[in-house]
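The complex appears here without one of its protein chains, the remainder shown in place.
In this document, chain identifiers A, B and C correspond to the written order of the chains, with residue numbering beginning at 1 in each.
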């Protein structure tokens, strides 16, 4: 929906301004010419939803690990061989909300965009958009249906608003048709959206 | 301040839409081809700030009338020979807030744009603008200073929010240099803004 | 929460507009006139029938319901009478007086080669509109029960759930004030606002608030805030 009219060169101007700022900061010695690229590389390979997917897959195959993840999330995360050793920026204190047949969990940040970087990486656009932040707090079922996810009316929805220093993520339910899958195969099915609570993990394509 | 970008033909489109609507309503027999013009004529000659100015002028020369205006505004208004007989749409129940050396009054409508039509006519653009409605409630001195009106810090400001069926107006203080002026001469000095509390009545030009 | 109910005290806004004209574009007086005629011809009024084909209820409350349900950012983006133009056009379409296609086609005509405005109509229509403006629509009724509160009482403004329209300013919800005066008799509202609580005739109070209690540490000195509030919106003071 085009709600506001913007100058036609909006993105061109934004891009030039961002590059101008970066080039000045390099010249002034604030950052180096590699800083931004190196940061992006860390999020591409070391801190991202691929970590969360491994946690979820491990929880699916190991009930004791799943219980630990629910009860002492950081202790469970430390057992993985993540580069961040289970912490890292915006993930110093994380909590996992475990989906069950009775409970569906959803994470939001009504005040800004808090998100567990070490296990989920950076948040998708929709999570940062004011419409999601406002509406998911009051009408999560309606919001989820816009994502194409209809939650059974008898199932409880729990919404977790990240308003202090704890960062939340969701452990989705294991899909049918995955008996005998390895952790690696399972992890490949897990999407960022499923670890935020706006989608289920889909069964593997046949 | 240009906060939003609008299509360049915005007003042309608005004007065509308004004319199209009016012409269809005339064709469909909802209103006549004279209706809108006649309404505008009533506001130009019979319901307008010229009535409020007469009330203020009368209050300035007649202390008993001023007291009645403060204590039973509608009874005072009925004494005037207004075509509305003292009432009229959006003026069925009005109250006057009398400025004194100790108290400065300001009228606002935080929810919409309630305004005493029979005595003040139609509200100026600024009164309907969200910035005024929001800010005048919390920081009236700052708002008044943007209108060029600096209220003595020791003077009390009373703000009247029109949130039910009562419509408020302000009786400003009589300016200096008007000794011996007739009611008509005095009324000519009274502006709509002075009857809303965002300006003082200025002394006559010499 | 509807942002439009919470304008009072909102921070971060622009400097005040100093535009003193009522209508900043010529077309605005046309939509103002149409709205006023609709209010005058609305069938619940006790005025002489006319040949006007207008037969559905239209009051300020209907106009405001539209504004209160807008996306908050459209509400701020569109100028005052632009919101009226949108809301009133939509009403005539929704109630079957005109079709969207008719309106779009006619708008296009006015954009390309403006047709002459149609002429005519029954003078009784305009007479009723004039009567409405000069007589008004008095909401005052006899009071059937004594007012619940007396001058000087400390009261708390309720926080009713607003469905699509309310007359409780958001910045006063849950706040304590003092009854400054009681208006004579009782006052109806333009429509029944359902669980919000107004409609039937009831007492109305002028309530005095200390701005420091409304916006602690964030308002001005030597300043008193007054609002007129329907009785249904007031509760006895509670300790807090």
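Operating definition for what follows: a residue touches a chain if its C-beta (ideal position, glycine included) is under 8 Å from a C-beta of that chain, and two chains touch if they have at least 3 such contacts.
Note that this is a predicted model, so its numbers are computed, not measured.
Across A:22, A:78 or A:173, the single residue that touches the chain missing here is A:22. In the full complex, the hidden chain is touched by subunit C at residues 1-3, 6, 9-14, 69-73, 76-77, 161, 163, 170-171, 174, 195, 215-218, 238-240. Mapped onto subunit A, the footprint of the missing chain covers residues 1, 3-4, 11-40, 42, 46-47, 83-85, 87-93, 110-113, 117-118, 121-126, 128-135, 137-143, 146-147, 153-166, 192-193.
Throughout what follows, only the chains that are shown with their structure count from here on.
A simple rule picks the central chain: find each chain's mean C-alpha point, then take the one closest to the mean of all protein C-alpha atoms, which gives C. Of all the chains, the one whose CA centre sits at the greatest distance from that of subunit A is B. Chain centres here are Cα means. That of subunit A falls 44 Å from that of subunit C.
If you average the Cα atoms of subunit A and of subunit B, the two centres end up 54 Å apart.
Contacts with at least two other chains are made by residues 77 of subunit C. Chain contacts: subunit A has residues 4 touching two or more partner chains.
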